[in-house]
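The complex appears here without one of its protein chains, the remainder shown in place.
First chain written, first letter: the chains are A, B and C, and each begins at residue 1.
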Amino acid sequence: MQYSSQAVAKPYFVAAIGLFVGQIIFGLIMGLQYVIGDFLFPAIPFNVARMVHTNLLIVWLLFGFMGAAYYLVPEESETELWSPKLAIVLFWVFLAAGVLTVIGYLAVPYATLAKLTGNDLLETMGREFLEQPLPTKLGIVVVALAFLFNITMTVLKGRKTVISSVLLLGLWGLAIFFLFAFYNPVNVVLDKMFWWYVVHLWVEGVWELILGAMLAFVLIKITGVDREVIEKWLYVIITLTLVTGLLGTGHHYFWIGTPEYWQWIGSVFSALEPIPFFALTVFAFNMVNRRRREHPNKAATLWALGTGVMSFLGAGVWGFLHTLAPVNYYTHGSQITAAHGHMAFYGAYVMVNLTMISYAMPLLRGRQANSEKSQVLEMWSFWLMTVSMVFITLFLTAAGILQIWLQRIASDPQPFMVVQDQVALFYWMREWSGVIFLAGLLAYLASFFVGGKPAEARAS
Amino acid sequence: MQTRDSIHSPLTVWLTLVVATGITFFAGEFEGSGPAGRWLVIGVLALALFKGSLVALHFMELRHAPAVWKWSVLGWLWMVVLGIAGAYLKGTA
Amino acid sequence: MSRSHSSSSAAALPLPAALQGDIAVWIFLLAELLAFGVFFLAYAFARARNPALFDAAQAGLDRQSGLINTLLLVSSSALVAHAVAVVRRGGGNAARQGAAALLGAIACGLGFIVVKGSEYAAHFAAGMELSSSTFSMFYLCLTGFHFFHVVLGLAVLAVLWRQTVAGVYRPGDLNGLESGAAYWHMVDLVWLVLFPLVYLMH
Partner (left out) sequence: MSGVFTKSMARNVFYGGSVFFFLLFLGLTFDTVRALPKRDMRHNITPLVAEGKKIWETRNCIGCHTLLGEGAYFAPELGNVVARYGEEGVKAFITSRPADGIPGRRSMPQFNLTERELEAITAFLKHVGTIDTAKWPPNIQG
C-alpha cells in the first residue's frame, strides 16, 4: 500500500463482506421457502426476503467497487486520494441508507413503506432490483456523484493510466444509467424497456468495464507483466464487451411488447456476448503464465483466474444457453433464467470483488500476503463457494428444463404450482448447495482471522 | 527488385473485380427459374467467393499475412457463402 | 516488435509474414465479420423458409443502384490499396499521390452514400420500415448496418487523408494508414457478399 489514503478502502471491504453474509442468509431463507412455502410467513413473506437478498447483493457489490476504486486509483494515479474524509463520510451515509432500507423492508409492509417515504410524490418503487424507497434512491445518487467527484479529482491531479480511465468510464456509466430508475411511465412496455437500461447496461455493459479494470490492476500487481501488454488487452476486451453488449440489450426485448426485429438483433449480438468473457479468461491465464515474479498471495491469483473462468461459464455459456429467441420463447421467466442469474453474478462480479479484497486486504493490514494457513483456508473457501455455486446453477437448470417441459412443451401443459411441486426435489438440492456455499463464505471470513506468521515477501 | 505489392498491383485486381461484378449483375438479371436459374445463382455465389478472396488476399494483403489471420478471414468467407448456398438450395428444393 | 522493412532493400529477401495494420483493428474486424456472417446466414435461412415472400419483395429493390454501389465500393477499395502501396514505396510525391488516391476513395464512398441514401428515401417514401415485414426488417438491418459502417469508414478515411497530407505516414511507419485500409476493405468485402445475397438471389 503506497499511499496512506488507500486505507479508506478497508471499511468498504469490511462492509461489503458483512452485507454479503446477510445476502446469503436471506438467500437460504428464500431457498427454504421454495420448498416449505409458508416458512417465516407472514413475518417475512418471500417477496420481502427477495428484496433484501437482491438489494444486499447490489449494495455489497457497489461497496466492493467503491472500495476497489479507493484502493487502486491512488496507486494508479500515484497521488493521494483527493479527500479521504469525504470518502469516510460517504461510507457511513451509504451504509446507513442501505441498513435503513433493509430495516424498512423487514419492519413494515411494503405499501406502508411506500406511503411513508413519499412514493406518492414520485412513483419509483415496486420494480425488480429498484424496490428502494425514493429517499434511498436519492441517497444513492448523492453518494455516487460525490464518490465519482472524489475519484475523478484524484485521477485528474495524478497520472492517467488506461486502468483508471476505464474504471472511471465504468463508474460514470454506472451512475448515469442508474438515473433511469427514476423514469417509471404508466405504459408497462416503456417502463420495462428503460428499466433494462439500469439492469442490462449495468451488468452487461459498464460493470464489465469495472470488472476489466479491477482484474487488470490485480493482474499487473500479481504477475508483474508490464503495463503496456495488459492495458492493450484490456482495451480489446472492453471493446468486444460494448460492441456486443449494447445491441445485446435486444435479448430482453423479445416478449415485452417491443417490435419483433429485436428478436433477430438481440439474438445475434447477445450470442456474441460470451466472446469478451472468453478473451478475459485467455488474458488472465496468459498473464499468469507469463508472470515475471512469484507473488506470495496465491489466493488472489486463484480468485483472479477463477473470475475469468466462472464469468465465462456463468455469464457466457449459461447466458448463451437461453439467449436465442426461439429458445428464449420457452425459457423466458423460468428457472433457467434464475440459474443464469446466480452463476453470472457470482462468476463475474462477486468473484472480481473477492479477488480485489483478497489482494488488497493483506496490504491494508500491513503485509504482502497472509500466512500459509490463512491462504489455504481462503482457497478452501474459493472451492467451496465456487463448486456449490456450480451445483446451485445445475440444480436450477434441471428444475428449469423440467418446468419448461411440464408447463410449456408437454402435450397437456400443467399449471405453474402443480409443476413447482414436481420439481421440489431440485429446490431441496439447491438449498443444500446453498448451505455449503455459506460454509465456504464462513471459511472466507475465518481466513482473515487465522493468524500465524505471514508469508515473507520474496519479491518486492 | 521484387517488393511485396508489385506482384498484383491494385489496378489489375480492380479490373478483375469490375469484370466479375458485371458478370454477377447480368447473371442476376436473368429471370430464369428452375434448374437453369438455380445454377446461375450458384454461379453468382461462386463469383462472390472469388471477388471476396481477391479483396482479402490482395487489398487486405492477407496472402502474406500470418496464417491465423488469413485463414480466419478466408474461412469466414467460405463458410458464409457455402452457408448461403446451402440455405438457397434447401429453399428452392 | 515493430515490423520495419525498407522497401529499398536490395536483395529480394522473402519478407517476414506481416499483417496489414494493427492487431487491435483486426480483432475488431473479425468480430464485425462474425456479426455480419451470422446476420447473412440468418437472412439466408429465413429466406429458405419463405422464398416466395423474399423473391416478391426483392423485386422491389433497385438492382442498378446495387450494381453502381458495388462498383463504387470496389473502386474505392482499390484506390485505398493504391494509396497504401504508394506511401509504403515512399519517394518524392508519395504523400501527394497517396492523399489523392484517398480523396478518390472518399469520393467513391460518398457516391455510395448518395446512391444508397436515395434508395432508402424511395423505400421510406413507400412506407417501408423495420417492422413492416420480415424482408424489410432484414433488408434495412443488413444494408443499414453496412451503411453505417460505410459512414464510419468515410470518417476514418478522412482522418487518414489528413494524416497523409501532413506526411505523417512514411515507409515502414504507416500502421494507422494500413489499419484504416484494412477496415475499409472489410466493409467492401462484406458488401461483396451482401449484394448478391440480398439483391440478386431469387
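Here is the rule we go by: a residue touches a chain if its C-beta (ideal position, glycine included) is under 8 Å from a C-beta of that chain, and two chains touch if they have at least 3 such contacts.
The structure presented is a predicted model; accordingly, all values stated were derived computationally and were not measured.
Q: Write down which of A:291, A:373 or A:408 is the residue touching the left-out chain.
A: Within the whole complex, the residue contacting the unshown chain is A:408.
Q: Going by the contact rule already stated, which one of A:238, A:271 or A:343 would touch the omitted chain in the full complex?
A: Counting the whole complex, the residue in contact with the absent chain is A:238.
Q: Which listed residue (C:56, C:121 or C:152) would be found touching the missing chain in the intact complex?
A: C:152
Q: Touching the hidden chain in the complete assembly: which of C:50, C:65, C:133 or C:175 does that?
A: C:175
Q: Since one chain isn't shown, list which residues of chain C touch it in the complete complex.
A: Output for chain C: 1-3, 16-19, 21-26, 28, 129-131, 145, 148, 152, 156, 175-176, 179.
Q: Residues on chain A that touch the omitted chain in the whole complex?
A: The list for chain A reads 30, 33-34, 36-38, 41-42, 45-48, 50-51, 109-111, 114-115, 119, 123, 125-128, 131, 162, 184, 186-190, 192-193, 228, 231-232, 235-236, 238-239, 242-243, 246-247, 249-250, 253-260, 262-263, 265, 329-330, 332-335, 337-338, 407-409, 413-417, 420.
One rule holds in what follows: only the chains that are shown with their structure count from here on.
Q: From the mean C-alpha coordinate of chain B to that of chain C, what's the distance rounded to whole Å?
A: Whole-Å distance between the two chain centres: 15.
Q: Rounded to a whole Å, what is the gap between the Cα centroids of chain A and chain B?
A: Centres of chain A and chain B (C-alpha means) sit 46 Å apart.
Q: Can you pull out the residues of chain B that are in contact with at least two other chains?
A: none
Q: Touching residues of chain C toward chain B in the complex: what are they?
A: Result: residues 7, 10, 12, 15, 17-20, 26, 29-30, 33-34, 37, 40-41, 44-45, 47-49, 51, 63, 67, 70-71, 74-75, 77-82, 84-85, 88-89, 181-182, 185-186, 188-189, 192-193, 195-197, 199-202 of chain C touch chain B.
Q: Which bits of chain C are touching chain A when the two form their complex?
A: Residues 24, 27-28, 31, 34-35, 38-39, 42, 130-131, 137-138, 141.
Q: For chain B, which residues are in contact with chain C within the complex?
A: Checking each residue of chain B against chain C gives 1-5, 9-11, 13-14, 17-18, 21, 24-25, 27-29, 37, 41, 44-45, 47-48, 51-52, 55-56, 58-62, 64-67, 69, 72-73, 76-77, 79-81, 83-84, 86-88, 90-92.
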